[in-house]
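One protein chain is absent from this view; the other protein chains keep their places.
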Amino acid sequence: MKTITVRYFAMFREHAGVDEESLTLDVSTAGDVFEHTKSRHGSSEPSGHCKVAINDEMADWSSPIADGDTVLLFPPVAGG
Amino acid sequence: MKTITVRYFAMFREHAGVDEESLTLDVSTAGDVFEHTKSRHGSSEPSGHCKVAINDEMADWSSPIADGDTVLLFPPVAGG
Amino acid sequence: MIRMTTNPIDPDALRREMFDPAAGGYCAFEGWVRNENEGHTVRQLEYEAYDPLAITEGELILAEAADRFPHLQAHCVHRTGLLEIGDCAVWVGVASAHRDEAFRACRYIIDQLKHRLPIWKKEHYSDGNSGWVNCERCAEHAHG
Partner (left out) sequence: MIRMTTNPIDPDALRREMFDPAAGGYCAFEGWVRNENEGHTVRQLEYEAYDPLAITEGELILAEAADRFPHLQAHCVHRTGLLEIGDCAVWVGVASAHRDEAFRACRYIIDQLKHRLPIWKKEHYSDGNSGWVNCERCAEHAHG
C-alpha cells in the first residue's frame, strides 16, 4: 500500500468535488491511480485522451508510483 | 510608326534620367518597346525579370501596342 | 519565454518587445474567444491551467521551435480565468531574419501549445449550459 496525493484538474476536479485528496492505495503505475479514481468519482473519460504528471513532471500511464508521490490527473487539454 | 508615352520606374527611371517620355517608334508589342528603351538608355536587365503594363493594366511582353498607348516599364519588383 | 496570466493580454506591448535590428519578418498569432463552437452560442470562456507545468512544457515547445525553425525571438502568453467574446486567450510572436522561419515557428508553437499544455477550457453557452472543450464523455455529463 502506498500513500499518495492525487490532484484533480478541470472536469476531474468537478467530478471529485475536491482539488486534491490523500489516498492509500495498492497501485504500481499512474494508470492504476487513474482507474481507481475513475471508479471512485464516476468519471468515464478514456485515459488515452488524458495526461498525467508525477511530482510536477509529465509522466506516462505506465510510470511507476512511489510512496509519497503527488499524482496530477489532467483531463483532455484545450489551450489556445 | 506609333507615338507612345513610356513611363519608367525605379532603376529604369534612373537609367532613363526621366520619369516618362513620348517616343515615336516602329513597334508592335510591349517587348519591342522594352528592347528599344534598353538600347536607348543602356539598361541590360533581362525582360524575364521585369514586368510591363499598358494604360494601367498589367500586360505581357507579347501584348500589342496601339498608337497613343502609355507603356509602363517595371524593373524586378521587391515589395515587402 | 512563455508566461501565464490572469490579466488581459496586451499584444501591442508584446510586439514591441520583439524588436531586433536583424529581424526582417515578424509573425504573430492570437487566439480570440469566438461566439460559437460546434453549433452552440458561446457567451463566455473559462480557462483553467496548471501554471508550473504549462510553463515547463511551453519552454520545451519554444526550444523545439528554435531548433527546427531558427529565429531571433519567440514569445508566448496564455491567459486564464473568465474571458469574454473577443478577448485574446493566447498570443504567440516570432521575429526572424526571413519570413519563412517566422511563419513556421509561430505555427509550430501554437499547434503544440494547444495539444500539450495543461490548460482546460469551459464554454458557457447562451442557454445557461456549459461544457469542457475536448472532453468526450464529460460533455454529456456537463450538459446533463
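Letters A, B and C mark the chains as written, and numbering starts fresh at 1 in each.
Operating definition for what follows: a contact is a pair of C-beta atoms (placed from the backbone, for glycine too) under 8 Å apart; a residue touches a chain by one contact, two chains touch by 3 or more.
Given the structure is predicted, the values throughout are model-derived calculations rather than measurements.
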item: Where the missing chain makes contact, among the chains that are shown; value: B, C
item: Hidden-chain contact residue, picked from the options C:P21, C:G39 or C:G128; value: C:P21
item: Footprint left on chain C by the chain that the document does not show; value: 11-12, 15, 19, 21-36, 85-86, 95, 97, 99, 102-103, 106-107, 110
item: Absent-chain interface as seen on chain B, which is shown; value: 9-11, 14-15, 43-46, 49, 51, 53, 56, 58, 72, 74-80
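Keep in mind that, in the parts below, only the chains that are shown with their structure count from here on.
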item: Chain B and chain C: spacing of chain centres that average the CA atoms, whole Å; value: 50
item: Intercentroid distance (Cα basis), chain B paired with chain A, Å; value: 73
item: Multi-chain contact sites of chain C, meaning residues that touch two or more partners; value: none
item: Chain A, residues touching no fewer than two other chains; value: none
